[in-house]
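Notes follow once the structure below has been shown.
With one protein chain withheld, the remaining protein chains of the complex are depicted in position.
Each chain carries a letter (A and B) given by its place in the written order, and its residues are counted from 1.
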Amino acid sequence: MPKSTELIKKQQQWENSTLKKVLDRNPERKAEFTTGSWLPAERVALPRITTDEEYLNKLGFPGEYPFTRGVQATMYRGRFWTMRQYAGFGTAEESNSRYKYLLSQGQTGLSIAFDLPTQIGYDSDDARSLGEVGKVGVAIDTLKDMEILFDGIPLDKVSTSMTINAPAAILLAMYLAVAEKQGVSKGQLNGTIQNDILKEYIARGTYIFPPKPSLRLITNIFEYCSREVPKWNTISISGYHIREAGSTAIQEVAFTLADGIAYVQAALNAGLDLDSFADRLSFFFNAHNDLLEEVAKFRAARRMWAKIMKEKFGATNPKTMMLRFHTQTAGSTLTAQQPDNNIVRVTIQTLAAVFGGTQSLHTNSRDEALALPSEESVRIALRTQQIVAYESGVTNTVDPLAGSYYVEDLTDKIEAGVWQYLEQIEKLGGMVAAIETGFIQKEIQEAAYRYQQEIENGQRIVVGVNQFVIPEEPPSHLLKVDAELQRIQIAKLAKVKSERNQEAVKQKLAAIRQAALSPDQNLMPPILDAVREYATLGEICNVLRDVFGEYQESIVL
Amino acid sequence: MNKKLRILIAKPGLDGHDRGAKYVARALKDAGYEVIYTGIRQSPEAIAQTAIQEDVDFVGLSLLSGAHNELFPRVVQLLREKQASDIIVFGGGVIPESDMPFLKEQGIAAIFTPGTSIAAIIEFIEANRPRVSH
Partner (left out) sequence: MKDLTQQILNGDIRSIARAISIVENNAPLKEPLLDELYPFCGKAMIWGITGAPGAGKSTLLDRIIAAEREQQRRVAVIAVDPTSPFTGGAILGDRLRMQRHALDSGVFIRSMASRGYLGGIAGATRDVIKVFDAAGYDLIIIETIGVGQSEVEVVSLADMILLVLVPGLGDEIQALKAGIMEIGDIFIINKKDREGAVKLKTEVEYVLRFKNESSAPPNPVIMTAATLNEGIAEVIAAAEQYFQYLTDSGQLEQRRRQRLRQEFYDIVLTKIQQVVENHYNLTQKVERLVELVVEHHEKPYALIEKHLNSILKEIEQR
């Protein structure tokens, strides 16, 4: 939007007099200033929104279309965001006690990290699981592990987020089965499964099946939950990992929204009614270092999703237009050098998320670049959120940075860049095609390479890494997963297998195969039946692998 | 003329975080090496077999899940079993200092942790050139 001509004139005057004098004497530190993602940063931003009409179109009021200022009318004056620390390691027993600790410290939601074999659908006794069991999260082989994981945690009282994608249906089924045993009805359950397979192909790598059957599994979950588990967030469409893979802020939003569009389209194609599932979609973004750019990013994403839902998909229910999101501070910005500095980085990123209007937040622990976070580090990370919430005062007003000339300028710039990508992706035949051709991966890789090169050649300063370096002792007191753990987990699995009803397991697995073979059937009910009989995650995934095949990475270098 | 060095960049284990591996692969290419990249989720057996078929001079392993103590030494051991112990193995990823002595002892020639510059990796490769140029 044009600034007023009067203002432009005044600006030119200023540039030719005051500014020029200073620049002549003291040139600026750099020839060019950009945001962390290379958007041009204006020296002095000027108002962009000059009329009421523009204000209403672009910003509006919180809780109303286009939701730029937030999805709730009162935001943090009503309730703080959910403080949700992603945790999990080792056995179900160990993770269970970490969850109880976190809840006792004032954390308000659980976030379950699974180990890689679980995420890729291998049992702990699979040869491919060697060395990986319990490493980056908790190992779950059967319902038994899930029962232990939530032992003593009332599922009607907590909201649980599970970072699980390719086998999301199976872990959700296990969660439902545990609730059943606790006497909690499905309608009372609150939580989220990540269930976002497209970004696995792009950035995170824990895929199992090819896109088509994967999308079917996802729409099966949408459909099942809309009937049976109405409060469940059936997907968390994630830009977080895309950013971690090295994308720009614009790419993060663009590819995430494009994924979202693909899921909505897939569900509509499967015959689902928009209003039956679309209000259960949630998002997950990264909070990176460039504070103001990040705030702009969140605001732009919100405004755009509302528009997409309304204009592209014809949504009428405001709930389906709201982009609700979880945020995690950027793990890739943590440094192994001078790890305590990470506390400061995380604080800035926390502010970005809060200024950006997040619904929930995970703050990284300072030692995450080195190993699993210690209890003390996790506590500091949680305290960071609490200090911002209770002490900083930024939560007293809704969308405090609205109207900042610079932030509004960046919000517009990000939006423009994202629309451009969305058009390009549409031209390529949609997100699945764009991923299959490697276009998305290539774009991210270019950005990642550039970013890293800048660090290499000192153009981008990382404190403690390429500037302000000190000699350091190797860190001590790092938490490590016991190498014995795999053996223990395998023994536990063997015991469960020997005690279950083999005939029933066989039957239930056969039923899954049958359902998988008929595209019109929903896979959730037979999967739930099978986990109740203690069929293992690996057994169920193998049946599906057999029918669906496996995805092959499409490399671009 | 210098012999063209061939380097295999491989990701053992199950983690899909290939940002680092891909960066190193590309940066080594830009430094003039021939780089073979295998993609994620490679078993130690597949890595060893690939290294031998491609007759590489170096194998660079990247792993972020924490399974390095199990998987890195396994690659070295398999190369030894296949009479290919002249192939130099180095590693990178989230690897605590306390694991390094063990990994070195197991035959991992160098470990590069996050924040290492590519120049350091190149320096390592060039320092070892005499060992592989036969």
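We take it that a residue touches a chain if its C-beta (ideal position, glycine included) is under 8 Å from a C-beta of that chain, and two chains touch if they have at least 3 such contacts.
Keep in mind the model is a prediction, meaning the values are calculated, not measured.
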### Task
Check the whole complex and report which displayed chains the hidden chain contacts.
A, B
### Task
Touching the hidden chain in the full complex, which residues of subunit A are there? Just list them.
210, 429, 433, 436-438, 549, 552-553, 555, 557
## Note on the structure
For subunit B, residues touching the missing partner are 3-4, 25-26, 28-39, 42-43, 45-46, 49-50, 52-55, 82-84
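Here is the rule we use: only the chains that are shown with their structure count from here on.
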### Task
Please report how many Å separate the Cα centroid of subunit A from that of subunit B, as a whole number.
31
### Query
Which bits of subunit B are touching subunit A when the two form their complex?
13-19, 22-23, 25-27, 29, 37, 39-41, 43, 65-71, 74, 94, 96-98, 113-115, 117-119
## Note on the structure
Counting only contacts in the complex, subunit A reaches subunit B at residues 116-117, 119-120, 122, 127-132, 135-136, 200, 203-206, 244-246, 332, 335-337, 369-372, 445, 448-449, 452, 456, 462, 465-466, 474-475, 478, 480-481, 483, 553, 555, 557
